[in-house]
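The complex is shown incomplete by one protein chain, all other protein chains being positioned as in the whole.
Chains here go by letter, A, B and C, matching the order in which they are written, and residues are numbered from 1 within each.
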Amino acid sequence: MLEILSVWIAGGLTLCILSFLYGDNPVYKFAEHLYVGFSAAYWLIYVWHFTIKQMVINPIVAREPGALMLIIPLFFGALMFSRWLPERISWISRWSIAFVVGIGAGIVAIGQVQGLLLPQLRATILPLATGNWKTNTNNLLVVIGTTATLTYFYFSRREAGVLSKFSRVGIAFIMIALGASFGYTIMARISLLIGRMIFLLGNWFHIVKPL
Amino acid sequence: MIGNKKDFWDRITSIKREIIFTIIGIVVIVPILLGIKEEVQISPPVKSAYEAIESLDPTDVILISIDYDPASMPELQPMLKAILSHAFRKDIKVIMMVFWPLGLPIGTEGLGEVANEYGKVYGEDYINLGYRPGDRAVMIDMGREIRHFFRSDVNDILLDTYPMMRDIHNYNDIALIVGLEAGRFGEFWIQYVGSRYNQRIILGVTGVMAAETYPYLQSGQIEGLIGGLKGAAEYETLIEKPGFGLTGMAAQSWAHIAIVIFIIIGNIGYFMTRRKERRVRIKGRKE
Amino acid sequence: MIFLLILSFSISAKDTPDDAGGSITINAYNIPEGTQRILLYRLAGGDTIYEEVGLISIFKGEYDDASVVDGMEYLYRGKAITEDRAYVAEIKEYISSSPEWFNKSRTSVLLLLILFWVVVLIYIQLAKKNPEGLFIRRLPPLEAMDEAVGRATEMGKPVLYVPGIEYITDAGTLASITILEMVGKKVAEYDTRIINPHFDPIVMTIAQETLKTAFSEAGRPDAFNKDDVFYLTSEQFGFAAGVDGIMHREKPGAIFLQGYFYAESLILAETGYSIGAIQIAGTNATTQLPFFVAACDYVLLGEEMFAASAYISREPRLLGSIKGADLVKSALLILIGAGVIFGTIAFIADNAGNPTYMEIFNKILEFLARAAS
Partner (left out) sequence: MKKRIPLVITFITGFIIIVSFFIPHRPFGQLETETLIWYAIIFAFTLIIGVDSLVRLHVRQIRRRKKGWWYSIVFFAGFFYCLTIGIISIIRTPNPFQPGTAFFYGYETILIPLQSTMFALLAFFVASASYRAFRARNIDATLLLIAAVIVMLGRVPAGYKLWHRLPAIADWIFDVLQIGAMRGILIGVALGAVAMSLRLILGIERTYLS
């Protein structure tokens, strides 16, 4: 019985959201607020179960070495809520933000250099005489595409001159890349609708094989 | 519009929005109702992802990361099930972990379903580590020791109690990482694990993220790339196990044709009205 | 007589490089045909019996023995077991493990990081001394902003500025606030109304201050209407629906969509086009760029947003970053050009039987970034 109720509620809520197509209306606002409310509590359950319980309380209860030290990050984490208290107290929450921002900055600097800049640079240094004309042309297109795009995003170049013409080539490559990404994104959006329609037709009305 | 009578092009280019919505709705529903089946061509990136798993043997362990949520279910859930079927068929051991909190339940459900289908035993053939906050921090430290962050699995039981986890400590013990990505975490796996620990990776991504991920395929930082619903359909064809991917293909086809027609009509109308405006302006000047 | 040298099964041991010590790497060579298992034994200095340590992976031909103690001396013996017999190999000299103070395989990362950061710091100092001196090229979307506000004023219509749906920590939102300041000054000069809906309360308060200063700098502090900068909602599609409603009601002549957008960008751009407004967009969200380019009149592509905010504000730290990045880009261009030429020559020489260039070329590539195994 619960199972049928669940499918009917889910189907009903799907129609509530679809009503947005015919203008923002109370039915859509109802569904939207239900979603925001449910997911807000979802995050609380999540942070409790996977962070506070499994990363802090369990190691302390099991008296693992150094587990008591975990109280410090827990304290700094809880400080985050002081942001809404009066300025006299809430400035201390900046310590926790500073900790997270500092580590984030360190991680990004290393990751972008080792994981993107250097490997992508290496992958663009391609030989143009590999004995197979197809690979040669493809390599050439990758090299020109990358260098032309970098020239387009080179902000110190003067108006006239070779660099500006080469950046025209860059913008052409950029537009083709955006077009490809555009086509793929539309495909993705359609797939989401297909998924919902199969749920309505299959799981709710049982006309088609369910999801 | 220009001139008094609304000619053909003005009517064509000003169809109301709600009619367009209904057309797209019909174009998607009809193929589903008729249950049209379509074959798909296998593209090289999906083939190499398939071969990456095919190259493994029962002693190997793969790590599947659920980095998506219900919003991308139609594209990535079929990929999850297809890859799990492929891995379990080859008796490859599977570790699942999650970085998008909202994706854990559907990841757990998919893993449970396919594992039961192949009669796999939790703790011996597959394990679910659940979620930990800190994304890149978790990825980096798993190169040292997985137990630093995951001392217990999703059921809160210590890893060492599971036979399969006894000699698994870091990326040296993981043959391949399979990232199912709806956002930027694919890039994190590549940068913070692939390059830093020289780890083999394949990615399954939504259509939205596909274009941005191809440069990493060309540079060899990932071995395979499964893109969008079509990628899922291709993988299902490769493992001869049709699923949701293939059923959606017909509707995908019709919808794409409809949108291409919309773009073409919209632009023809745009050019016709602009030419008429220019003609009126020239005539205006002449008189 | 071709002397068929059957290379015999052998192993080598070395202290694992670039690690915190406590680990020796064993490699197996010429693994005999049909080997099922390769057992590894270790003899600690002073002991007499070899103890079994583990199995060397046949696929990789490598084993990482992480159970050693730094400074202790060890001998290793490998036994490859096939169908009918066992092949044994040993190492002769003692080997011990030790930690390293610098991870040599990451030298290229260190070099690029230090080079780039030093260049950025130099440019920040230069920008502090002489902000106007640092040249940034013309950005068409920036120039179009003046024309757009002017046209909206002619038609007696307001200007709409949407700052994206991210928090103040996002670089795109920060750049959007700077562009908002410039648009605010223009709107004050033309004495037009600017409507500024917000997704995040903190960004809204910052935007209110920014516009207040912009209006007073343009000499019209009284013209600024605080209520036109308001908080709408923090829900993605609720926000898009709200802004659509404003577009239909207020019919703005010029619309600015500047900041980090997600999938709702498409709804905003479409409605903006359908009411016939000039649309100038800008976003660092690469996935949304296609929709803006297809539906808007002018678009600041990714980095161009940051260049625009540096161009407007002349802030030393923004100018320094842009110019520093420019210098690295020109270095990358030269490196790619030289690399491609050298690589092509190396290939030609290799085909003609002279592999030396090829080895150098591969060494350079390997130094830049380790190839995925």
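As a working rule, a residue touches a chain if its C-beta (ideal position, glycine included) is under 8 Å from a C-beta of that chain, and two chains touch if they have at least 3 such contacts.
Since we're looking at a predicted model, the values are computed, not measured.
Trainee: Tell me the shown chains the invisible chain touches, ordered by label.
Mentor: A, B, C
Trainee: Given that one chain is not shown, which residue among C:V53, C:A269 or C:M358 touches it?
Mentor: Considering the complete complex, C:A269 is the one touching the chain left out.
Trainee: Residues of chain C in contact with the chain that isn't shown?
Mentor: On the side of chain C, residues 18-21, 99-103, 106, 109-110, 113, 116-117, 120-121, 124, 168-169, 171, 174, 201-202, 206, 234, 236-237, 263, 266-267, 269-270, 273-274, 284, 286, 290-291, 293-295, 297, 301-303, 306, 317, 320-321, 324-325, 328-329, 332 touch the unshown chain.
Trainee: Give me the chain A residues in contact with the hidden chain, please.
Mentor: Spelled out for chain A, the touching residues are 2, 5-6, 9-11, 13-14, 17-18, 20-21, 29-52, 55-56, 69-70, 72-74, 76-78, 80-81, 83-84, 91, 94-110, 112-113, 116-117, 120-121, 123-124, 138, 141-150, 152-153, 170-187, 189-190, 192-193, 195-196, 199.
Trainee: Against the chain that's been left off, what residues of chain B make contact? List them.
Mentor: Answer for chain B: residues 15, 17, 20-21, 23-25, 28, 38-41, 43-45, 69-74, 101-102, 104-106, 108-109, 112, 128, 130, 132-134, 137-138, 140-141, 144-145, 148-149, 154-157, 210-212, 214-215, 217-218, 228, 230, 249-250, 252-260, 262-263, 265-267, 270 touch the chain left out.
Heads up, the rule we're going with is that only the chains that are shown with their structure count from here on.
Trainee: With chains as vertices joined when they touch, what's the shape: line, ring, star, complete or other?
Mentor: Shape = complete; every chain linked to every other.
Trainee: Using the stated contact rule, I'd like to know whether B-C or A-C comes out ahead in C-beta pair count.
Mentor: A-C
Trainee: Round to the nearest whole Å and give the separation of the Cα centres of chain A and chain B.
Mentor: 13
Trainee: Rounded to a whole Å, what is the gap between the Cα centroids of chain B and chain C?
Mentor: Chain centres of chain B and chain C, defined by C-alpha means, are spaced 22 Å apart.
Trainee: Report the inter-centroid distance (CA atoms only) between chain A and chain C in whole Å.
Mentor: The answer is 14 Å.
Trainee: What positions in chain B touch 2 or more of the other chains?
Mentor: As it turns out, chain B has residues touching two or more other chains at 194-195, 208, 212, 220-221.
Trainee: Can you list every residue of chain C that touches 2 or more other chains, as numbers and ranges?
Mentor: 286-287, 369
Trainee: Within their complex, state which residues of chain C touch chain B.
Mentor: 64, 286-287, 369-373
Trainee: Report the residues of chain A in contact with chain C in the complex, numbered from low to high.
Mentor: Those residues of chain A that touch chain C are 20, 24, 28-29, 32, 36, 101, 109-110, 113-114, 117-119, 121-122, 124-131, 143, 146-147, 150-151, 153-159, 174-175, 178-179, 181-182, 185, 189.
Trainee: Would you tell me which residues of chain A are touching chain B in their complex?
Mentor: For this pair, the touching residues of chain A are 21-22, 39, 42-43, 46-47, 50-51, 53-55, 58-59, 64, 103, 107, 111-112, 114-116, 118-120, 122-123, 142, 177, 180-181, 184-198, 201, 207-209, 211.
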